[in-house]
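With one protein chain withheld, the remaining protein chains of the complex are depicted in position.
Chain naming follows the written order as A, B and C, and within any one chain the residues start at number 1.
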């Protein structure tokens, strides 16, 4: 399993591993006996990695240097297949804190999408929490399940269902809608969220933000909040410290609210 | 305890509660029998809140509307006493993912500071993880401990010691230094971090970033990364959707690295 | 006159002058015989400044240091009375280039507002260009005229008129609308702009941007462009180089377009 402590401090066959070059280019893949990895700087044999200590420097057949690392959540998110839009770590980290998604909480997400957010949620809810992940697109959800197969998933329930009919769960701590039209499902959210619970969504356009604000203002919500996260990377060179030339300028606007109790 | 599910869906005496106005102004305090809260919009009696459902709308003696909420991590961070510089949720959320700080991991932080980051780490490490929090300033650490008294802390060990002599723990998953001069302690970090483990720090000035880059380049580290997070809030008004006038322009530069295995 | 080269390299009575402290705090005022300036660091007598070389260091009665400077456009913009929202230099500079507002061009602006943009336009159009500045609010325009009295204004015509009835000029190079509802006057803009001419506006909310985009899409415009400028200041301290803590997060969205020729 990705995130558990293995008994070994060396890479083993079937482990998910990361190789990162000195320039920061990385490869994430499963170690398999007798396989080879083609990098932009030469070939590396899987057999040469098996049994190596995590953190070791290794070399391609062209003598290029790489580091052998156990990938964490961040690297895993960046490596999964992007058949749907993924959520970025910059947004996910903020959502966790803002929606108080901590070990032991019960959360609903819709849709499942690529499963990257699903994975992060399942990780942070811990064994005492539970995630219900809805998606009406069977194929999309299957792919996400496959992505999450690598990790323990006894705290995730995938539900292949349109949320227009509502969620089966009630008194839920937090609901996150990763859908283009979350404003169409807010009554369903109200029905399943515990009073004072957290609602969140991520929307690319201001038009969508406008619509969700109108919808939230008309229902039992309070503490409505809109924000965006900008992440700027720097060249990690002590003699030329400066922001990199280009950056991701936009992923989406984050919108949050809490449900109001009504008798 | 702040984050546990209470058996009640109503606010009880001794609960930590949040009152938020319709304009977003909030108060976080402990509910106590016969006490009163002075707000900018009139007085609210604690007794009128005890027994109320979470998420309820309540009114001050001047008929101003507030919502009664159970504060989450985010609100808690914003409410603690700021005798030292606190870390912001925008930075903390990203650090969690980037350093793979998840339930079950072992983490060192130094210094303890206000305890806000300590609290978040303790929460996300879960019962199966452990946090060692170092600070040489006895009074600062005492205050942090007091802040964290409200929550379960059987997974946090406070150590009142200068880290110049190193950390008592070894094979640690991640070490975060929240100090003005982290570049002076990197050998100590190397000694205690497991190989391939995560190092992180937050530094306000480019001068400090320069120094840590020089230090990291000279020791057994790889995957060095420098970035900053910018959080921009919007006016949550569907008829006037726009960024708010002013924002926090800078908290600090985040610097990350992973340790390299050396025989 | 503010921007002309005076025959003197010393400050004279009736000159507009700037005093700036070593911490960057500044005062802009007219030099007058026998007057005094109250600063946050003591009193300075005008008579002590008259005859001093530009760029000189001068001292208050409490021995605090100031520099005596001839204010430029930038300082002038920052100093004028802000009875209406002023445009910021960060936006103005970009508008000049984007709309090709250079010496010799003919430009219309509406409304006149505080006159700060009026002043900048009049300066850059030069003697061979001309600016027509419309505002229906007589008092607002009078104040702007007064602000601009200090500089030569033979290339500015103030017109106290509602633009709903259109502009008296035709074949104009560029039209800038600094109004809350520019989308209501685009046909008037088309009538007065030369074909291929430049249209620009600055709007605080996304709702307004949406409206102007709909209006522009429905009329003879091309090359529609929306952007925003963010200006971030740094602490100018070589030992602590870092962004300042807080910044202006938003002034407005800039929208530009060019008119299409129709037979």
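As a convention for this text, contacts are C-beta pairs under 8 Å (C-beta built on N, C-alpha and C of every residue); 3 or more make two chains touch, one makes a residue touch a chain.
On a predicted model such as this, the values are computed, not experimentally measured, just so you know.
A.B. asks: With respect to the chain omitted from the figure, which of C:95, C:175, C:189 or C:202 is a touching residue?
C.D. replies: Of the candidates C:95, C:175, C:189 or C:202, C:95 is in touch with the missing chain.
A.B. asks: Using the touch rule from the top, list residues of chain A that touch the missing partner.
C.D. replies: Touching the missing chain: residues 204-207, 232-233, 239-250.
A.B. asks: Given the full complex, what residues of chain B touch the hidden partner chain?
C.D. replies: With respect to the unshown chain, the touching residues of chain B are 206-207, 209-210.
A.B. asks: Since one chain isn't shown, list which residues of chain C touch it in the complete complex.
C.D. replies: 3-5, 9, 20, 22, 24, 53-57, 67-70, 72-74, 77, 89-90, 92-100, 102-104, 120, 123-124, 126-127, 171, 194-198, 206, 209-210, 213-214, 217, 222-238, 241, 253, 255, 258-261
Going forward, only the chains that are shown with their structure count from here on.
A.B. asks: Report, in degrees rounded to the nearest 5, the angle of the rotation taking chain A onto chain C when the C-alpha atoms are fitted.
C.D. replies: Copies differ by a rotation of 180 degrees.
A.B. asks: Report the inter-centroid distance (CA atoms only) between chain A and chain B in whole Å.
C.D. replies: Their C-alpha centroids are separated by 21 Å.
A.B. asks: So, what's the distance in Å between the C-alpha centres of chain C and chain A?
C.D. replies: Those two chain centres are 46 Å apart.
A.B. asks: Express in whole angstrom the distance between the two chain centres, defined as the mean CA positions of chain B and chain C.
C.D. replies: So the centre of chain B lies 43 Å away from the centre of chain C.
A.B. asks: In chain A, which residues are in touch with two or more of the other chains?
C.D. replies: Residues 206, 209-210 of chain A each touch two or more of the other chains.
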